[in-house]
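This is the structure I have questions about; it appears just below.
A single protein chain has been omitted from the complex, and every remaining protein chain is retained in its original position.
Let's look at subunit A:
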Amino acid sequence: MTIQPWIRWGSMALAVLLLAGCSVRFQPPEEDTGTEVEPIGKRTEESAEVEEPSEDEPPSVDRQRESGGRVPDAARGLLASADSALEAGNDGRALDLIQRAQRIAPDAAAVYYALGRVYREKGNPARAEQFVLKGISKAGNDRALRQEGWSELAAIRARMGDQAGAADARERAGQM
């Protein structure tokens, strides 16, 4: 029991050294494992000709950027205020607040879904559709976010009279 950790840590250290000499740094996106998508990353794409080693970086930084679901606190507060403004019938204020949130968290799907909701409420489904599409493009492999997007899209398209598009969106939502 006293030797095993030595072997374990030693071989891990060796593995780390070998890995450091190799070009592989980032894991490929793992499907269906969670709400976050790994970055495309540089090193995974490189051929062996590129030898220049780079500093390791905390992968969490990239993961945060990859996530469709994460909304920082500051932006979350704005989205909550926007919901209240929308309920109170103040579309303009809701839009201002969400656009402020969008500048803080431009990669968060939730921000675009929120814009979609405002335009749907304002009776502008064509514009709402585009924002929901944008949100879906940011959802990555976050099932819940994707499902939310496709369901919303189905409703919007149905309202626009686009039955085929609505059916397609419903089907995709169902696949999640």
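As a convention for this text, contacts are C-beta pairs under 8 Å (C-beta built on N, C-alpha and C of every residue); 3 or more make two chains touch, one makes a residue touch a chain; residues count from 1.
As a working rule, contacts and distances are computed from a predicted model.
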In UniProt, the chain not displayed here, chosen among "Acyl carrier protein", "Membrane protein", "RNA polymerase sigma factor" or "Penicillin-binding protein 1B", goes by "Penicillin-binding protein 1B"
Hidden partner sits against subunit A at residues 11-12, 14-15, 18-19, 21-22, 24, 28-29, 37, 39-42, 44-48, 50, 54-55, 57, 61-62, 65-66, 68, 72-74, 76-78, 92-93, 95-97, 99-100, 102-104, 106-107, 115, 127, 130-131, 133-134, 137-141, 146
